[in-house]
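The structure follows.
A single protein chain has been omitted; all remaining protein chains appear in their positions.
Chain nomenclature is as follows: A, B and C, assigned in order of appearance, with residue numbering initiated at 1 for each chain independently.
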Amino acid sequence: MELANNTAEGIGQELDWQVPFYEQLHRNPELGLAEHQTSAAVAEKLAAWGFDVRHFGGTGVVGVLANGTGPGVLARADMDALPVTEATGASYASANAGVMHACGHDMHVVALLGAAKYLADHRDAWRGTYTALFQPAEETAAGSQAMLDDGLAAGIPRPDVALAQHVMPTEAGTIGTTPGPILSAGDSVRITVHGRGAHGSMPHKAVDPVVLAASIVLRLQTVVSRETMPGKFAVLTVGSLRAGATANIIPDRAELLLNLRTYDVDLRAAIMAAIERIVRGECAAAGSPQEPEFEYYDQYPLTSNDPEANARVAAAFTQAFGADAVYQTAPQTASEDFSRIPDAFGIPYVYWVVGSVPPETYRRAVANGTVDADIPANHSPSFLPAVDPTLAVATRAQAAAALAYLAVPPG
Amino acid sequence: MELANNTAEGIGQELDWQVPFYEQLHRNPELGLAEHQTSAAVAEKLAAWGFDVRHFGGTGVVGVLANGTGPGVLARADMDALPVTEATGASYASANAGVMHACGHDMHVVALLGAAKYLADHRDAWRGTYTALFQPAEETAAGSQAMLDDGLAAGIPRPDVALAQHVMPTEAGTIGTTPGPILSAGDSVRITVHGRGAHGSMPHKAVDPVVLAASIVLRLQTVVSRETMPGKFAVLTVGSLRAGATANIIPDRAELLLNLRTYDVDLRAAIMAAIERIVRGECAAAGSPQEPEFEYYDQYPLTSNDPEANARVAAAFTQAFGADAVYQTAPQTASEDFSRIPDAFGIPYVYWVVGSVPPETYRRAVANGTVDADIPANHSPSFLPAVDPTLAVATRAQAAAALAYLAVPPG
Amino acid sequence: MELANNTAEGIGQELDWQVPFYEQLHRNPELGLAEHQTSAAVAEKLAAWGFDVRHFGGTGVVGVLANGTGPGVLARADMDALPVTEATGASYASANAGVMHACGHDMHVVALLGAAKYLADHRDAWRGTYTALFQPAEETAAGSQAMLDDGLAAGIPRPDVALAQHVMPTEAGTIGTTPGPILSAGDSVRITVHGRGAHGSMPHKAVDPVVLAASIVLRLQTVVSRETMPGKFAVLTVGSLRAGATANIIPDRAELLLNLRTYDVDLRAAIMAAIERIVRGECAAAGSPQEPEFEYYDQYPLTSNDPEANARVAAAFTQAFGADAVYQTAPQTASEDFSRIPDAFGIPYVYWVVGSVPPETYRRAVANGTVDADIPANHSPSFLPAVDPTLAVATRAQAAAALAYLAVPPG
Partner (left out) sequence: MELANNTAEGIGQELDWQVPFYEQLHRNPELGLAEHQTSAAVAEKLAAWGFDVRHFGGTGVVGVLANGTGPGVLARADMDALPVTEATGASYASANAGVMHACGHDMHVVALLGAAKYLADHRDAWRGTYTALFQPAEETAAGSQAMLDDGLAAGIPRPDVALAQHVMPTEAGTIGTTPGPILSAGDSVRITVHGRGAHGSMPHKAVDPVVLAASIVLRLQTVVSRETMPGKFAVLTVGSLRAGATANIIPDRAELLLNLRTYDVDLRAAIMAAIERIVRGECAAAGSPQEPEFEYYDQYPLTSNDPEANARVAAAFTQAFGADAVYQTAPQTASEDFSRIPDAFGIPYVYWVVGSVPPETYRRAVANGTVDADIPANHSPSFLPAVDPTLAVATRAQAAAALAYLAVPPG
């Protein structure tokens, strides 16, 4: 595994083209499923480096580099930006009004390209098939599914493991990973319950959907308080409740928006069943004249690292960056749609997080207890990864993780 | 209708035997369905006066006096006492420890007997059939049904109207009546809801019946607040809720005791359906493993005076006692089982209330705003009607009401 | 009181100018506080008939006719139209797009003018002071207050009784009145409760206003179910509940719109105190970081007829229209701002309702059980009183009611 060590120097050489390319992407952010320029630039580079380039799901791009007999590694980056107006003041700030790379996907793209070029440049050091996948529309949970719906699983060589990473507002130079759940499953539900409208002075002619919705909100609290094993992670939030418009009219319906986050697929299924059971039961109690409606949206799968794969990748990180730089992260309550891709192949995967805040800044905020106040988080108009050393670390991490599988054993 | 006026004098003559007989009954109270001595004494008197005496429902007694062609009038008194320890200090206080005529049924019995004797003594003044009915067990809502179950409806001549009265802690000498509802329907329900028990630290293995019962209690509030027409009388009380015994065990069931009072049979039916709907809906929402159980008990029918019959009887009262003595009473939230008898025959009925508090006492309490504090109400250990004038008024009222139907027109 | 009878004929003669004037008003409806043309036309007529004309509250007009020593009678009509697009198809339909006399105030104006002219023309038949008051903006509950705020109480002779009427979608030719409450008090409240917002996955950093608002809604049900005397009219409706906009963000506030209707000023005050108590208690239970806010609006006073005045006026109606035409109406759940005027003087008042549907149409709908479906109600784009006989009846009713106080006794 000597090579992994050496990636440090190799990657350093990539920065010459990476930094300007990163600034170019940052300056030209594109929303999900509209990453046309980004996609074209990525495809052009991959092709130039000898990758077999394929397109899936509109703007999705995959480059396959077959390099002898060996394992298959798929590494993924997401490409889409957000509808946010940038306020970083960076020289390379968004030139696309109202759109911003506020979640660091531009960094993911350039780092993965850097690893891809490194592997293309050092084919003698590894054996197998390296697949670099650039996904659209992660922010809307639509991109990985769009690529799969467009034939991804049958359209590329089946890999043995999948890799992905995300920049986070933690100390730059550090990498966090964990066996098991690292990002939660996320599900949103729009529930419409039906009453019978009437003038506010004639409740006996109505079925009051305001009271019905209120009962549902209170009853849903028991999903976590009583139906979830104590200490097991689950969050069920009713983020919105809307019914009626005036004081003296009983409306005929109420709408609730729910968000669920879990780290366990069985618990997720049990809670979704409980939500429907509770809503239907409350509608029956109310004498609701019409069945409630459930519309699921913004559904993100669980991201749960394979323990064995995670151990292998974490060991490679430790070798590459030193033990002090690598830590076991607690699961995050954020969500991702990356895992749909390895799940479609039935293969293990590892997802890790890369710090992006200058170390002295981060440590000062920790010491002052002002991390939340001082460090702009993802999706903030002020979110801006420190290019040095974040880009080099992220690039090297992708290379080291891939080489943990692909590297030719020394000797 | 001259005769009705004359009842005043006639009734006065009855008091010679009525007062000692009332004191005898008061001294020897008997609980519901055990009114053996009372029943025997009543039957003996009726037979002596020429009534055709029949027995229904154990201790129930009916005396029928056929007196030519004319309407049939059924007048009813209840006979049972209460499990109360008398604290009146009366010379004729209960000699039966723990049992007391605390609701004035002894007065009802003697007044009805007085009217019966008056009618038996004045057969030339009326035509028709007079039926004096003495019912057991009013306090447990069981007596009138027991007589009906024992063949009452087929066992006596069908009357055209039914009459009943009750002494109340209002001014003696006054009589209150009203068209329509005068006493509420009353229904009690024992509801058992089922959960699944578990140790208090393992709610995810349980279905928590405490939370279920709490949800039911809150939801039941909407029966009156939302499902009942504003301004329409309905009371639904959860008088008891019991679940579990220790802090750290989730029990497997909860028991609720509900009481419902209404003045409208349709509303009563709608509310009883709503209760079952709400409880079943909440059990479904909770994932209850077993259907809830509903046990109805202490069910009293609505007492609602026929407007035409009420007008006729009220007019007779006005003639007999003067307009100042007769008032239109508001409906009471108390309940009675009398109406089952006329309902079984499908005939109209009139129920009225007779004051029993010495006028000066009552008026002073009203003036002081201390009625609740100073005047012992029915079921109190201190409840004791003023024999004079209550007994004479109640007797004369029964006679006057009957004669409103039976009297031979003057001239 | 012979004159009251004669009003029938007298009023008939007024119709010659009343009908075209009514059609003119109906064709030119004006919204509340903007009744400029209406107000001017009314003032012109009053002045022409010898009334002393005064203006209050912008478009409000009062005509005072002093006619010797005697009682003072104030009769009131409201003048404003509604923001409704007329769909009656009448030849005199609104020429003012989007505005319509959909509540019959034009009829009230012309009827009151008719009565005023009748009295002006027959000064020998009565003694006292007759005040005809034309009020703006009843629909927004602002008009009577605007006149009072502008000095009405000190600006006209103090009357002894006040009169007002309203056309209703019941049988034309009939008049309903009642002692005591005839229209409910109405109050709307906008309640804002404060939580602490957070991402939906971090409820422990939030105070969830959705749960808080739901608890408030359920708890408010007890205001009617537990705190209001059974059978006493009160309606408390939460017509609108709005909190949050997306599933995965816990919002920082919730807004509830409540409407309360009552027939009793003490109960109204008790319920308003209960609402505030419940909301504050629930906010305390939730750990709400900020006091809730209560904004009262659309507040209508109780309209409760003085029993003695009502008896006098109802007797006059019976004399004028016959016993069959006059009935005791049940209280309506609608609300009015008329009573603020007599309340400002501390005088009794009578408010009555006048039918406006052709008798054969109304009776057919009653027989078919299709009143709600077939008869357009007030505020409907199809609401249109039958001019004959409604206008004559309403005019005569205003005259007869005034003469019940003012008429010179016969002989």
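Assume a residue touches a chain if its C-beta (ideal position, glycine included) is under 8 Å from a C-beta of that chain, and two chains touch if they have at least 3 such contacts.
Computed from a prediction, not measured in an experiment: that's the story for all the values here.
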Visible chains in contact with the missing one: A, B, C
Among B:Val210, B:Ala270 or B:Ile347, residue touching the chain not depicted: B:Val210
Touch criterion as defined above, residue of C:Thr228, C:Asn248 or C:Thr262 at the omitted chain: C:Thr228
Omitted-chain contact residue, chosen from C:Glu30, C:Asp187 or C:Glu282: C:Glu282
Chain not shown: contacting residue from B:Ala243, B:Ala274 or B:Ile375: B:Ala243
Touch residues of chain C, complete complex, unshown partner: 201-204, 206, 208, 211, 215, 218-219, 222, 225-230, 232, 274, 277-278, 280-287
For chain A, residues in touch with the removed chain: 218, 221-226, 230-236, 261, 263, 331, 333
Chain B residues touching the omitted chain (full complex): 184, 186, 188-190, 199-203, 208, 210-211, 213-218, 221, 235, 237-251, 254, 257-259, 261, 298, 333
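As a convention for this text, only the chains that are shown with their structure count from here on.
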Category of the chain touch graph - line, ring, star, complete, other: complete
Identity of the chain that, by mean CA position, is farthest from chain C: A
CA centroid of chain A to CA centroid of chain B, Å: 72
Junction residues of chain A, two or more chains touched: 201-203, 208, 211, 215, 218
